[in-house]
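One structure coming up, written as structure tokens, with questions to follow.
One chain of protein is taken out of this complex; the other chains stay put.
When the chains are written out, they are named A and B in that same order, and each has its own residue count from 1.
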Amino acid sequence: MVDQMDIPPSQLLRLLQTEIPSNDEKILRSHTIWLCLNCEMCIGRCPMEVDIPPMMDFLRSESIRRKMVNPKAGNIIAFHRSFLESIRYTGRLFELGLVLSYKSKTFHLFQDAGLAPEMIAKGKLGFIPERIKKVADMKRIFSRTLKKGGQS
Amino acid sequence: MARIGVFVCHCGENISATVDCDRVAENASGLPGVVHSVDYKYMCSDPGQTLIKEAIKEHKLTGVVVAACSPRMHEPTFRKACAEAGLNPFLCEMANVREHCSWVHEKTESTTQKAKDVVRLLVEKVKRNEALQPIKVPVTKKAVVIGGGVAGIQASLDIANGGHQVLLVEREPSIGGHMSQLSETFPTLDCSQCILTPRMVEVAQHPNITLWSYSEVIGLDGFIGNFTVKIRKKAKSIDEHLCTGCGLCTQKCPVRKIPSEFEQGLGTRPAIYTPFPQAVPNKPVIDKLNCTYYLKGRCKLCERVCPTQAIRFDQPDEIVEVQAGAIVLATGYDIKRTDFFPEYGYGKYKDVIDGLQFERLASASGPTGGMIRRPSDGQIPKNIVFVACAGSRDPAKGIEYCSKICCMYTAKHAMLYKHKVHDGTPYVFYMDIRAAGKDYDEFTRRAIEVDRTKYIRGRVSRIYEKEGKLVVVGADTLLGGQKVEIEADMVVLATASVANPGSEELAQIVHVSYDRYKFFAEAHPKLKPVETNTAGIFLAGACQAPKDIPESVSAASGAAAKVLGLFANDELTREPLVAVVNRMAPPLFSTCIGCFLCQPVCPYNAIEREEFKTRDGKLLKAVARINPGLCQGCGTCVALCRSKSIDLYGYSNKQIYTEVSALLDEALV
Partner (left out) sequence: MKIGFYPGCSVDGGSREYKESCRALAKAYGIELESVPDWNCCGASAAHNLNRELALALPARILSLAEKAGMTHLLVPCAACYNRLMLTQHELMKDETLRKNISEVTGLEFKGTCSILNVVQWIQKWILPELPEKIKKPFDYKVACYYGCLLVRPHKVLKFDRPEDPQSLDEVMKLIGATPVDWAFKTECCGAGLSVSKTDVVADLSGKIVRDAVYRQADALIVACPMCHSNLDMRRREINGYLKQNVSLPVIYVTQAIGLALGIDRKELGLHRHFVPVNLPEKAEATK
């Protein structure tokens, strides 16, 4: 993924070490933090065991909180939000709903349109969202975690 | 009646900045028994010492307390000053008001109070000090050097040239160590064997050196000047006096496929072998684990071909005890092997090798005759990648420290490669180039500028095999972490230097301390770099920490100088701070009840059994006796003695009780 990143992770760490606010801002506005897939390869190989993945998690939520999200990350965040919205109301992921919600957020109406018919033919795509019995639990979890400075 | 003098030192501002020294001196003058008390800026200076000497004479002092630094620093200074003024040196005590007081506390009233208290304790103690006489012990003027690499060789030669006997003990069949495996040496590129083998021969020929190869130290008793070293001489299965080293047996031996230790597994050797042609001693040993006769009970081909009938299949290991006055540890180091590195293939790629293997490939005496050929198919690699810091400076998966020699030998490897494969390209992945040493940085620059080695600053995250090539994936951090992929024909890992296997065991046998990496620990990192915490045992070379050849040789000569200094004495003076079992006139002889529980706890085997008998030989009583030559004054027996019959000179129970109660009395007031 490094080829795609505007700041490589090693430089991102260096920027953090400087403790200069303008560098912090540079990080929070970067595309990098949204491209990190948390594949955990970095910590697997790092001789200093710098635990980058949770750091990236933190930087992403901080970037949203301080309204510094990189414009190129719009799709990625839209997807994450559609995902969480889906489980917020039903407790489980409704894949068709997720895709539709994501498309309406990003206007990528035709992307992946080819996949759906085949998925339906293979019996992979359900049309009715599954709801858990205690959806109230989801409401409780979402409202209690998100109110503390989080985001969705 | 005690007449005590107290001398309070300011130590410049080290003490006086936080402790009110004149008030400490003034307070001391009021203590019972103190007849003289002063403070001074530098008590350890000449005028300061004169102050003490004059006071001893003028006030007829019977005891002296110097309130200054730790006794580890200046106790000898002040005791000597007292002795010069005619006072028994063991009537001088130091009150540590620097390390125990001024350095560790803020400037407050209680800091000065603590200094006063410390002085008071020592005044009470010194009143109960006894005049003691130093203990004299003889010195055995023979050194045992353990390990026959370049450090052990140098130390042996220096001690032997100083006129003393040396026993050099080497675990392998030949001396020479890792240096004998190297092709060329940095920063001069001179041939390693060419400079080492003359020294090896000198060892063999030196009248003062006895060489026991294929031998291991398995026990050590005694103390400085008087060690008893127990050595196992492993059976070589040959009669060394008869063997002429003709080599016929090694040529005829039918077992030929044993990976050679000397060739780092890149070549093979027979079951009866000398590790390399210039081996010293140049006589073979039989590897019992691989010899057909030892495994299956038949063969004996070597016995049939030996022209001097020197083969001895039934030779047993021999265990020998040797007396020695000093020990030099020179057991060297080892390196991590390629199977240590998960991301570099766990050793499964034949063409990923370590630095010592590359040395053998580059060596004219090596398995390829000095041609750089890769192990898998013997091809000459056109792209070669050297990875520095493989396992070093890697707290997560390797070792934390810098292995120190790799930057230099990697530059050397790249140069040697380029000198042999003109159209090839050497790459070096590095974190930093650490080339601090005489002509070292110039050397690495040469590798880059003259020999056109491509240095890439970054780590290698992964190596995998593809289409007969090794794909090396790394980063170029000088290009902002840009990904680099090199399709290499061969990869050399500069693997971390680590302590030798067995170093921990040896340290425990000879009672020296070692660090968390199992390297032997020096007594002081700066001022006692070749001494250990055990008097009479010295360190040489890379058994202490990774070292290159010049450093190993310097350390070896340093250790030899210490040994020669020790051997310049016919007898040694030891502080008489030893334990004693009390004695008295018959009918009691001693309060010792003869339980001898003290015997097993003594770490120095210093406790003996003494029997009192009637004239006709009837046993009256057996009591413990402590050999003052062996006792190190640790006090374990004192604490254990149930009848309170043992006391420690200089730290008697009475002295300690007095110190404690002096403190408590004041606290209660």
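Here is the rule we use: a residue touches a chain if its C-beta (ideal position, glycine included) is under 8 Å from a C-beta of that chain, and two chains touch if they have at least 3 such contacts.
The structure displayed is predicted, hence computed values, not measured ones.
Chemist: Determine which of the presented chains are touched by the chain that is not presented, and list them.
Modeler: Touch partners of the hidden chain, whole complex considered, are A, B.
Chemist: For the chain left off this view, which of A:Ile20, A:Met48, A:Ala113 or A:Ile132 is in contact with it?
Modeler: Per the contact definition at the top, the residue touching the missing chain is A:Ile132.
Chemist: With the full complex in mind, choose from B:Gly345, B:Gly366 or B:Gly458 the residue touching the hidden chain.
Modeler: The missing chain is touched by B:Gly345.
Chemist: So that we can see where the missing chain sits, which residues of subunit A does it touch?
Modeler: Residues of subunit A in contact with the hidden chain: 1, 4, 35, 37-41, 43-44, 51, 53-54, 57-58, 60-61, 64, 75-81, 83-84, 86-87, 91-93, 95, 99, 102, 111-112, 114-115, 118-119, 122-126, 130, 132-134, 137-138, 140-142, 144-146, 148, 150-152.
Chemist: Quickly run down the residues of subunit B that touch the omitted chain.
Modeler: 342-343, 345-346, 348, 464-467, 471
Heads up, the rule we're going with is that only the chains that are shown with their structure count from here on.
Chemist: Write out the stretch or stretches of subunit B touching subunit A in their complex.
Modeler: Those residues of subunit B that touch subunit A are 343, 393-398, 459, 461-462, 475, 477, 480-483.
Chemist: Report the residues of subunit A in contact with subunit B in the complex, numbered from low to high.
Modeler: Touching subunit B from subunit A are residues 2-3, 8-11, 41, 45-49.
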